[in-house]
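Note that this complex is displayed minus one protein chain, with the remaining chains in position.
Order of writing sets the chain letters: A, B and C. Residues in each chain are counted from 1.
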Amino acid sequence: MSLQVMGKTFRHGVHPEEHKEQTEQLPIQRMPFADRFVLPLSQHLGAPCKPAVNVGQRVQRGQVVGEPGGFVSMTLHSPVTGRVAAIGPRRHPNGSLVPCIEIEADPYSTQEIATSPAVDWESLSLDDFILHVQKAGLVGMGGAAFPTHVKYKLPEGRRCQRLLINGCECEPYLTCDHRVMVEYAQAVVRGTQIVATKLGADSATIGVELNKPDAMLALDAAIPAGTNIRVASLKVKYPQGAEKMLIKALFGEEVPAGKLPLDLNIVVNNVGTMLSLADYFDHGKPLIERVLTVAGPGIDRPANLMVPVGTPVRDVMRHCGLNEETRQVVMGGPMMGQPLASLDVPVLKGTSGLLAFTDESISHAEEYACVRCGQCLEACGNFLNPSRMARLARAGRWEEMENAHVADCVECGACTYTCPSGVPIVHLIRAAKAAIRQGKAKAS
Amino acid sequence: MTEVELTISSQRAEPSPFRLIATLGVAGMISGLALSSVYQITDPIIRANNQRELEEAVLEVVPGAAGMQEVVLTNAEATKTIYAAYDGDDLFLGYAIEGSTNEGFAGQIRLIYGYDPSIKRVVGMKVLESLETPGLGDKIKKEKNPAFAAQFENLAIEPTIVVVKDGKDQDNEIDAITGATISSNAVVDAINTENKSWLQYLPATPPAREERDLTNEEDREAASGEGDDAATDGGGE
Amino acid sequence: MSNHKPADPSQYYAEFVKGIWKENPVFVQVLGMCPMLAVTNSAMNGLAMGCATTFVLVCSSLLVSSLRTFIPKQVRITTYIIIIATFVTMADYILKAAVPDIHKELGAFIQLIVVNCLILGRQEAFASRNTPVRAVCDAAGMAIGFTFALLCLGATREILGSGSIFGFSLFGPNYEPWVIMILPPGGFLMLGMILLFFNWLQQRKLRRRRIAGRGVTT
Partner (left out) sequence: MTKRDPHLLLQAAPFLRRGITTPGLMMDVLLGLAPLVLAAIYFFGLSAVLVLLTCTIGAVATEWALSPARPRGSSIKDGSAILTGIILGLCLPPAIPLWMAFLGGVAAIGLGKLMFGGLGQNLFNPALVGRAFLQAAFPTAITTWSQQGTITEFWGLRLSSWYVPFTHWVPDWLRILLEGVFGPQVDVISSATPLAFIKFGGEAAPFNNLLLGNTAGSLGETCALLIIICGIILAFRRTFDWRIPVSILLTVAAASGIVWLFNHDSPSPLYMLLSGGLLFGAVYMATDPVTSPIAPRGAWIFGIGVGLIVVLIRLWGGLPEGVMYAILLMNAATPLIDRIAQPRAFGRTITGEVSA
């Protein structure tokens, strides 16, 4: 066994209660097909894709319904066999109305996936490989939904020296990556191997926090002999899943502010992305479904579910038994997730979890005056001064905030989690960032 | 005509340097005149005030004194004026010696104390000037706290005067003011320093009372009548 | 400017009264803080300082206003300073001769009246633009306002800091003086409180006026 017992970690950060016991032992189940699917044309960072189908047209599961609208854009596939019911604005989980393709499922279909046969990745050139990743519709599945192929487009003078697979899953409640690593260890390792080979990485590291020993064992067992893939153990800490923190924890190197891991010749991917990538190259199956965790005190039957992308949240909730007392539904993790105003929004490619909180479980933080206790400084993995940021944001002193490196903030929420005075620090920072962006837009 | 108007208006806008200097000169001259006349009137009064103050201090620190006269002491480095005090019958009572120190809590303290050579004791002390903290250090002043000053009314000086806390029991001890040890120390230090420097140079026999002295009622009245005379006689510095 | 208007006694009265309350140099204009804070540790000192300032202010206003047409613009400040300094030095001598004890307490602050911005300010803002009578009215008003302020501060500080007023003990020998009140920080504290009080008065007046105004309209 090559497992380290003592995990590595970064400095600062917080230790929220994990709450993972609800679902971490539950095997991944398949979610039945819903009646209707809503596919926002923009489920990723970058340009939205262009619809490639017409209203009324029949589509097969896995068929392309949207073509990329540029390099930083993705192909979109139908998650279901059925008929295009509408193309038009629908509610996005973030509350805004965005152009979507709405597909009505065919209740009598066998739901065969329209696949091309497995791709012979070994013979592909790097550029063709990148094109294929784009065609597979792969985005970062940790939450940010950054188009995966863009990460592989190495700029001049950079190379992928180290491939880093992020299996931290540091957000409380979420266990989907955990289950993926346990149940699809082979595929995850295979995906890692494909990317490492194609990018010519010297080594590949899968970072897993110590609270998932079974995942570490499964991955370790799945790594074929003679490869330079290894599993590294990390202490449990939030926000270790933030890529810069993860790099610091594992390699002790700091990604310069405002730069990308690539500047240190590192490429970081999520384990879920590796699973989908392996699926595509081995079975020709594009990203049309993903694993997510449905949990929280407001859920009667918590589960790790394989859910077709585009499934309405309401259907998922109904499937898992949303109970009456639920007062808040969050898409994503409890630290960085998005509160939902409506359940009639679709599951996206980047959705890692759906959490329901009841009245008692919601932390109503009563706000007191900031006493400059410094807890937020000790929480901030980016070594910023959140207390000062909040103060400046309240005063509208944007320029000083920029000088205090507000742009470096990854909005992990650790400061707000830890603040004894209940100051909504990260919320203020987000508002400030928006105001700064607006000011800049106006100025230019 | 227009030319004349022009010159006038330009003069108004920009007066010649001469006019500026002249204005200032005149202003300065008038001011000087006014001040010198006020000075002429007030200066004798001010001098008399100072003299009276000194006298009062001398008479206060030597109990029973009614008159004084200056005595000039000389040692190797310097000279010092002290004051001999006499009672109503011109009998010598003791000396009044001025002392000062910079070791006060808030800087300089000036004081005067009475010394009776016949019994070798300090017989009185008065603070002339101090910046000590009101309510604390300024208790060295008699008018603020009679108890402290009273300790100097019969105080042995041999070997030196010593400041103690929690009650005096020797003749040469001074009980410090609570919370103002530094001020108390400063007063005693000032006296000790003067004693050390000057007591050995005191005349062997007390100086006899001279004829004319400002402490006499008639003389003082005369002095304030003829200001200049009084200033030269009494100032003496 | 206004010297062409016919003289109206009520106007003089207005010039006189404004400095005492409405435009009080200390409480409203917050001028002359240096002597204000430095010498007001007793009512007597405050009063004496006020009188000295009154003397200087009234005399120099009269002189400046009388000579205003003769003094060239370029050297006016210098001339004002000469005039003010003369009266200040006079006041210094007179106080020294008449009340040596108080003079000793006030010390250098008598000389520092020269740089009291209230005095130079009145010359520049008022005396140099108005007739002598108006100037004297204004100066007297301002000076009385200033004296009143000094007296207020001096009295409160003396009462709290020494338990006496004008040297007369108010509370008997058992009074525990607040030493801080006679020290410089006490000056700041007391001034702050008095300014607070004045602002409160003003706001209350405004509020009342607003309420009264509303009453008329409805």
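Quick notes
The working rule: a contact is a pair of C-beta atoms (placed from the backbone, for glycine too) under 8 Å apart; a residue touches a chain by one contact, two chains touch by 3 or more.
Values in this document were obtained by computation on a predicted structure and should not be read as measured data.
Of the chains displayed, those contacted by the omitted chain across the entire assembly are A, B, C.
When you scan A:Pro79, A:Pro172, A:Gly191 or A:Gly207 for touch with the missing chain, the hit is A:Pro172. Interface note for the absent chain: among C:Ile77, C:Ile165 or C:Ile180, the touching residue is C:Ile180. Where subunit C meets the missing chain, the touching residues are 163, 171-172, 174-176, 178-181, 183, 185-186, 189.
Seen across the whole complex, the unshown chain contacts subunit A at 14, 16-17, 90-91, 97, 172, 244, 248, 254-259, 326-330, 334-345, 355, 357, 362-363, 365-366, 368-374, 377, 381-385, 387-388, 403-405, 408, 413-414, 416-422, 424, 426-427, 430. For subunit B, the residues in touch with the chain missing from this view are 105, 133, 135-136, 165, 176, 178-179, 181-182.
Simple rule for what comes next: only the chains that are shown with their structure count from here on.
Taken together, the touching pairs give a contact graph of some other shape, not a line, ring, star or complete one.
Averaged C-alpha coordinates give centres for subunit A and subunit B that are 88 Å from one another. Centre to centre, using the average C-alpha position, subunit B and subunit C are separated by 32 Å. Between subunit A and subunit C the centroid-to-centroid distance comes to 72 Å (mean Cα coordinates, whole Å). If you check the complex, the residues on subunit B that touch subunit C are 15, 19-20, 23-24, 27-28, 30-31, 34-35, 38-39, 41-43, 45-46, 49-50, 53, 133-136.
Looking at the complex, you find that subunit C touches subunit B at residues 41, 70-72, 74-75, 78-79, 82-83, 85-86, 89-90, 93-94, 96-98, 100, 161-162, 177, 179, 182-183.
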